[in-house]
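What you see is the complex with one protein chain gone and the rest in place.
Our next item is subunit A:
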Amino acid sequence: MVADEKIPIYAPFFGVMGAASAIIFSALGAAYGTAKSGTGIAAMAVMRPELIMKSIIPVVMAGIIAIYGLVVAVLIAGDLAASGTEKYTLFKGFIHLGAGLAVGFSGLAAGFAIGIVGDAGVRGQAQQPRLFVGMILILIFAEVLGLYGLIVAIYLYTSS
């Protein structure tokens, strides 16, 4: 009854923390982005309600950040459930923790960026509608930050 050094009983702890941090930090970023751009939309729509359709875009983009975290969390949770406590190595746990933190903190950063850009962009769009194209471009560049985190997380996940 010698416990394998590479498969300790606490190995899944790191994987579980990775899955949790993936969705927690992504949801934190998405919530901040939604709330911050939501205040901008609420202030703008009082005078220009016809622009609501265009102004919803930062909110949708913030929601997508949370889907990145969800995908990685589901991937990690699936691997945890498939391998069980017998086959789940410590290395796998560390990899999963790294993947979760990568997508989580990237999503947090992207959510902050989307919130601030969405707030200012939506308010400015009410005064100058041509700002829309610029706002979309800046939002896409903010969104891509979260996508980079997702790519790194999936790359890490495959190397386990």
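Simple rule for what comes next: a contact is a pair of C-beta atoms (placed from the backbone, for glycine too) under 8 Å apart; a residue touches a chain by one contact, two chains touch by 3 or more; residues count from 1.
Here is the rule we go by: contacts and distances are computed from a predicted model.
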| item | value |
| --- | --- |
| Name per UniProt, for the chain absent here [options: "GATOR complex protein NPRL3", "Vacuolar ATPase assembly integral membrane protein VMA21 homolog", "glutaminase" or "Spindle pole body component alp6"] | "Vacuolar ATPase assembly integral membrane protein VMA21 homolog" |
| Residue, one of A:Ala19, A:Met44, A:Ile57 or A:Ile114, that touches the chain absent here | A:Ile57 |
| Sites on subunit A contacted by the missing partner chain, in the whole complex | 50-54, 56-57, 60-61, 63-64, 67-68, 71-72, 74-75, 78-79, 82, 129, 132, 136, 147, 150, 154, 157-158, 160 |
